[in-house]
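Pasting a structure here, questions to come.
A single protein chain has been omitted from the complex, and every remaining protein chain is retained in its original position.
First chain written, first letter: the chains are A, B and C, and each begins at residue 1.
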Amino acid sequence: MNKMNVGVLGATGMVGQQFIRFLEGHPWFDLTWLGASERSAGKLYRDAAKWNLSGTAPGHIALTEVSAARPDSKNPAPKLLFSAMDASVATEIERAFAQAGHIVVSNSRNHRMEHDVPLLVPEVNADHLAVLDAQRRRFGWPGAIVTNPNCSTVTLTMALGPLKRYGIKRVVVTTMQAVSGAGYPGVPSMDILGNVVPYIGNEEEKMQEETQKILGSISADRIVSLDARLSAHCNRVAVIDGHTLAVSVELEARLSAEEIIQALNSYRGVPQKMQLPSAPARPVQYLEEPDRPQPRRDAERDGGMACFVGRLRPCPVLDWKFVALAHNTIRGAAGAAVLNAELMAAQGLLG
Amino acid sequence: MNKMNVGVLGATGMVGQQFIRFLEGHPWFDLTWLGASERSAGKLYRDAAKWNLSGTAPGHIALTEVSAARPDSKNPAPKLLFSAMDASVATEIERAFAQAGHIVVSNSRNHRMEHDVPLLVPEVNADHLAVLDAQRRRFGWPGAIVTNPNCSTVTLTMALGPLKRYGIKRVVVTTMQAVSGAGYPGVPSMDILGNVVPYIGNEEEKMQEETQKILGSISADRIVSLDARLSAHCNRVAVIDGHTLAVSVELEARLSAEEIIQALNSYRGVPQKMQLPSAPARPVQYLEEPDRPQPRRDAERDGGMACFVGRLRPCPVLDWKFVALAHNTIRGAAGAAVLNAELMAAQGLLG
Amino acid sequence: MNKMNVGVLGATGMVGQQFIRFLEGHPWFDLTWLGASERSAGKLYRDAAKWNLSGTAPGHIALTEVSAARPDSKNPAPKLLFSAMDASVATEIERAFAQAGHIVVSNSRNHRMEHDVPLLVPEVNADHLAVLDAQRRRFGWPGAIVTNPNCSTVTLTMALGPLKRYGIKRVVVTTMQAVSGAGYPGVPSMDILGNVVPYIGNEEEKMQEETQKILGSISADRIVSLDARLSAHCNRVAVIDGHTLAVSVELEARLSAEEIIQALNSYRGVPQKMQLPSAPARPVQYLEEPDRPQPRRDAERDGGMACFVGRLRPCPVLDWKFVALAHNTIRGAAGAAVLNAELMAAQGLLG
Partner (left out) sequence: MNKMNVGVLGATGMVGQQFIRFLEGHPWFDLTWLGASERSAGKLYRDAAKWNLSGTAPGHIALTEVSAARPDSKNPAPKLLFSAMDASVATEIERAFAQAGHIVVSNSRNHRMEHDVPLLVPEVNADHLAVLDAQRRRFGWPGAIVTNPNCSTVTLTMALGPLKRYGIKRVVVTTMQAVSGAGYPGVPSMDILGNVVPYIGNEEEKMQEETQKILGSISADRIVSLDARLSAHCNRVAVIDGHTLAVSVELEARLSAEEIIQALNSYRGVPQKMQLPSAPARPVQYLEEPDRPQPRRDAERDGGMACFVGRLRPCPVLDWKFVALAHNTIRGAAGAAVLNAELMAAQGLLG
């Protein structure tokens, strides 16, 4: 199969770098176009971006000329674009590309809560892609915008996905989030060394409403959020990668611990059935050790694309409590978007 | 006033060192006796203990000879003893000293859940000292054992104390606990650098049942635990001192945020009324900044004896959620026990 | 004695906050004036500055109105000004205030290497104040500028001060520097969590040339740098406060280890002789423990104003090697400048 050319909008920032890293050697997609601000346009990537991940930028990317992040008929971008644009400009730029016929698979938050923009965790709600026709009608564009959730939301929804059919009524979740989620320079070291910051701007609201949407259903061409009550406490801790969540959940069904663990471990979604290249074989994995999952020891397992759950035990207030973990910049950002694009490719939606 | 001689049981360990540090220059108590295992007995303190706190052991303590931690009529210990004994031996040793007439003010967990042993947070339940007579009758000893709670429980009960009169029904709490709570050598650096360990053995059970006891009342010479439902998620994070708690709480009364903040800030207990030397002027302090309290920036304020609360906001699942913080080795251990002893002294119970 | 009013230039930044903290309750100086950029001028301090140190800004400071950092005859600043100005603007502003008759005691680097500007570590080179007359003649101003060195230089020169009379020939020093030295937001957490950054811009050059100047002497109204060879390797590590230095030194004299330790421990300078309020009783203290000094356990001792040395042992390449430590934001910044001002006050130079 010929590879499909793809581009990255916002290629010089930290999420952009994660896209570049994640797309290295991808079997379906060939990264050939890098879009960034006017300030970077025209420069070689190595001169436009300070590489902040481990190692260095891949050699051919380092020597690629950065384009301006706007549709340009003389220098057309590939049809499929991953967006890592900053929220301050993503609305306008993503819409311009959708208008110009591009499929924009975005990690930015700007369009996530639109009722006709899929907010995908493909194992959980691949069916939400069905609203794309309504999106095209409403906006009158030939392209499309598809989003993935906030990094903490991904972790929570992957852990809740297997429980959805048992009726999720109420969830209290406390996050201990890695600093990489805040980008670069992001969290000052003076704030986080030997410290906990019990606040991340707007994160709790996003986590609550995004989770409800992802677990929701489609009605009359709209995505309707699940009517469950969620309460999030979001904290930043001195961890590089991997968001850890302490979750209490109340379900409609009465289940045993064994049934829940079985539901988690046997969970498979569309990405697994279609064997998408970035899909983890087992999207949710229950760890039996009493003190796991842990970000430093588990986040990078299985390519950083799985969600690890542990410590399931009864909750004296709601029904059950457990710990969940996923890699925030892979499964929670670049890998999430690439998996979304793979799903669309496999379903013929990139035509 | 003449100072009262006091001793420390388990003086060479980390909590023992915290007692030594906290008692330096105490206006009422003079630390003159150091008890430890037979292995240390007879040595000078500086040779028996590797000092793990900042700086060095106070000079006169360094040159004090360590005694064996057992009642010895030839070398009698002071009447008031602070116990930092390891749980593996605390039951026997503390009882032996109570039998020998000593007042044992213990930080160890062994006797905390006995129905006639006060588990004190003096601002919250100073009245629980009333069971000491029943304790003496049951055990038939002239002395007494009084305890302070686990470090995470202290933080929670100080934050809940001002709300008790509004009817505490349900609490979900997630802790992010400092490594100093685990003693020395305690948590291996390989476990916690850049990591979160979502498990602390037996901590959740202790936190749940101790909180219920502290918030409970006295009936027929027994302490009866409060019939509230509590669920704790306990985690270790890369912080040296200061336990941070994310708390959701359901109350019987309907209150506004302003009323709750007013209740927190105006809370005063017996230690404040009696102006005990180690009592913080304001035991609970609400911080208005959106990202506080934080362990590194707030735990040491007010001598490490206050509880700081912040981020009060409605909880979509229970009624309210907030963040609470206290210094785990001061207010949560050595300082807690010393305040207990000050309370007993002021009430004439050390006679 | 009436207290002297003083001001801080650059009061909103992190070093400015350290000045505010250090001057709280100072017996000689009363902080009454806060200067900052035009953007902050006219605001209350609490609105102009985000407080980054522990706790909160002192209450009366929080309510002080910030002035613009320029001489203003209608709203005159106090004669004595501590400067925490950013290097990008310090040259012009400090000179303007000296021209207007102020004594500017600066922590900024801009004037440090001028031959007629004292670069003071008062224990080591209090005599360098003698060049102030030459400075006034050259610049034609009634005021004066006096500086303290870079935070890593302070630590090194305090440790070398007692050895100066034995002839310092060559020094190789490797620093492990705390993040607080870089201000706020300063070092991104992504750069330093679980990491070492073996580079601090221009730090090695500053450390080399400043040390030579401080250890130098006065000749014909100029400060002449010591002709010793120094090589610095500067690194940033995941420490909040306290710079640790690994030092190898070659001396002209042959000394025993005991003689060196004696020289360190018995070292006293003008600040000790004049009993300046911020002077540590023993400016250099040798620690006998095999694994000390350590930043977290020793930097804050003695008010953060002393230099701790340990691990003296023969160096197979030069003569001796040892470890030195001082608190970089107290002895290495705010405390250094205040001690300089105390020295000038005691010598009648604040007229």
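Basically, contacts are C-beta pairs under 8 Å (C-beta built on N, C-alpha and C of every residue); 3 or more make two chains touch, one makes a residue touch a chain.
Model, not experiment: these values are computed from the prediction.
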| item | value |
| --- | --- |
| Visible contact partners (per top-of-document touch definition) of the missing chain | A, B, C |
| Contacting the left-out chain in the complete assembly, out of A:Gly194, A:Gly216 or A:Gly335 | A:Gly194 |
| Full-complex contact with the absent chain, from C:Lys206, C:Arg311 or C:His327 | C:Arg311 |
| Options C:Ser231, C:Ser266 or C:Gln347, residue touching the unrepresented chain | C:Ser231 |
| Identified contact with the non-displayed chain, of B:Gly59, B:Gly140 or B:Pro185 | B:Pro185 |
| Absent-chain contact - pick from C:Ile223, C:Ile240, C:Ala306 or C:Leu350 | C:Ile240 |
| For chain C, residues in touch with the removed chain | 170-172, 174, 176, 193-199, 208, 229-231, 233, 235, 237-240, 244, 246, 248, 290-297, 310-311, 315-318, 321, 323 |
| Absent-chain interface as seen on chain A, which is shown | 53-55, 193-194, 240, 296-298, 300-301 |
| For chain B, residues in touch with the removed chain | 14, 52, 179-180, 184-194, 238-240 |
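Following the convention adopted for this analysis, only the chains that are shown with their structure count from here on.
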| item | value |
| --- | --- |
| Self-contact between copies chain A and chain C, residue sets same or different by half | same |
| Cα-centroid distance, chain A relative to chain B, in whole angstrom | 43 |
| CA centroid of chain A to CA centroid of chain C, Å | 47 |
| Contacts with 2+ other chains: residues of chain B | 193-194, 240, 296-297 |
